[in-house]
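Note that one protein chain is taken out, while the other chains of the complex remain in position.
Going by the order they are written in, the chains are A and B; count residues from 1 in each one.
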Amino acid sequence: MSELRLMKGNEVVAEAAIRCGCDAYFGYPITPQSEVMETLMELRPWETTGMVALQAESEIASINMVYGAASAGKRAMTSSSSPGVSLMAEGLSYLAGAELPCLVVNVSRGGPGLGTIQPSQADYFMATKGGGHGDFHLIVLAPSSVQEMHDFVFLAFDLAFKYRNPAMILADGVIGQMMEKVELHSPRPRCTDEELQKAVGSWAVTGKRHRSRNIITSVELDPAIHEKFNQKLQAKYAEIQEKEVRYEELLCDDAEYLIAAYGISARIGQKAVELLRAEGVKAGLFRPITLYPFPSKPMAARAGQLKGILCVELSAGQMIEDVRLAVGNCLPTAHFGRNGGIIHSPNEVVAALKKLKANCE
Amino acid sequence: MMNTEEIIKPENLVYAKSKTLTDAPMHYCPGCSHGTVHKILAEVIDDLGIQDKAVGIAPVGCAVMLYSYLDIDWVEAAHGRAPAVATGIKRTNPNLHVFAYQGDGDLAAIGTAEIVHACNRGENITIIFINNGIYGMTGGQMAPTTLLGMKTATTPQGRQADLNGYPFKALELMAQLPGVSYATRQAVHTPGAVRQAKRALKKAVEKAYAGKGTSFVEVVATCSSGWKLSPTEANRWMAENMLPFYPLGDLKDE
Partner (left out) sequence: MKEEIIIAGFGGQGVLSMGKILAYSGIMQNQEVTWMPSYGPEMRGGTANVTVILSDDRISSPIVHEFDTAIILNQQSLDKFEAAVKRGGLLLYDPNGITAPPARADVRVCRVAAAEEAAKMGNAKVFNMIVLGAFLKVKPVVKLENVVKGLQKSLPERVHSLIPMNEQAILRGMEIVEG
């Protein structure tokens, strides 16, 4: 039974976690995402589904608690905002190195340093290029609505378990703080012990019982074995790139100019497209939903018809690097984005696209 | 004279390797205490019959390969994070026996926040804390527990309080926390001490599983390589220098 509600992006993460059969949440308060844990503590899921919710002493502890619960095959998650996610870099690397599934939600804010609590999209590099030491990737989903904030909790866990890899929802302060209409999925029960044994018994630490022991580790001192392991990881990422690309195109069929944007910038970009179309400019919106794997191929497929691409991000220009890798040097690309916590207006995006257009024609 | 065939008959058995120990040769230096602590930990797991319900958290440090030696499920943690990892496992699997095995750098330096707060929450886990006053794996640098005057690779003139601060008494700190129900300091340098340490470890595991809160077992240990002493000299040096500052016995048993 689904249900319609008006909810904040942060609140809906908590609701979706419970509904998707999550086993544990560990977190540490930080603006602008504290409502995630606050909502969980209000909802008291340990009394209904048996889900654990615990306030940890730090983001470092949170991610390591997630690592522990994930080691036992549980659906474990945390949420934080940019500076807190920096602290989780170590844990994320260990999770990826031990091939553990989990969900990390980053409701990002402006940096560097303590930065600002206002919205930002300056964590793209951190999220998509690893965000910790070693050759690894997170599966990164970028919601651009409260509904997607809800839906991607389910999707992220499914992908994380499918590939035994940490997944991240990279949101921003706007998506976290705003309320929208959201349709809540009907609840999915938590895995029973039997289901869990069947699904993850081959690797999870659940007490060795009638099998040989399982060991969760990322250490391997033999270079030859470690190289093989790294090759296996890369093969997994190649498969993810092949199968899990998600994106959305709006008014792209006849577009001469593309606005490439994710998250809140995609919403603002969509409005800019509406305004540009009203003025007769053939603009379209290309919205990556998976930031890793980046939708390079579908974007490249559009390149032939385009005169230019405007990347709109609440940053100094990060995703634009992947856009350029996707389309090569044959197409003019430009970045537009406010940062420091200022949110660009649709009109500013329109002006930036017109500037690009003037340079192209 | 009995021949070998007769000697190995079960009725002549006076000592056997515990079931929980694997056949992997340990990589520790001669005289290192880790091997003895592993042995008694394996015996405790055998005695309690919990091999199928035990999950250990291995540290970063000399015992990083600990999971090779005990035939139970293991998780390798990042440096200092074992108590948080143990928390994540135990909270989602209350039916498991969960213990974290940590050295002095792991527990008392880089992982101070994690150990303090796991103990303060009274997580129903067992902490085994190996204190040899030195960083063994990285080559003998100062640990938070290094004694004043003790020479290490990073205190070549000996630890000085004004420069390096004071030796850190982790057990005394943890024993004050209401979440900790059992806090004891043991050693494994004599047969008697080994038997005593094993009894303490068994009690610790039982109490944690019974939901009494955190059990914290410190083992004052030797590092003959790091201390640059022979195994017997290391045992003697430990008894004469470490034990007066880190006295053995129960600090708390509630």
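Of note:
Methods note: a contact is a pair of C-beta atoms (placed from the backbone, for glycine too) under 8 Å apart; a residue touches a chain by one contact, two chains touch by 3 or more.
Bear in mind the structure is a predicted one, so any value in this text is a computation, not a measurement.
In terms of the touch definition stated at the top, the absent chain reaches A within the entire complex. From the options A:L87, A:M178, A:V219 or A:A351, the residue with contact to the chain not on display is A:M178.
For the chain left out of this panel, the touching residue among A:S82, A:Q118, A:N165 or A:T290 is A:Q118. For the chain left out of this panel, the touching residue among A:S93, A:N106 or A:Q270 is A:Q270. In the full complex, the hidden chain is touched by chain A at residues 4-6, 31-32, 117-118, 173-174, 177-181, 264, 267-268, 270-271, 273-274, 343, 345-347.
Methods note: only the chains that are shown with their structure count from here on.
A straight line joining the Cα centres of chain A and chain B is 39 Å long. The residues of chain A lying in touch with chain B in their complex are 23-24, 26, 52, 54, 56-58, 60-62, 64-72, 74, 76, 90-91, 94, 98, 205-209, 213-219. Residue ranges of chain B in contact with chain A, taken from their complex: 51-55, 57-58, 64-65, 67, 71-78, 81, 84-93, 95-96, 113-114, 116-117.
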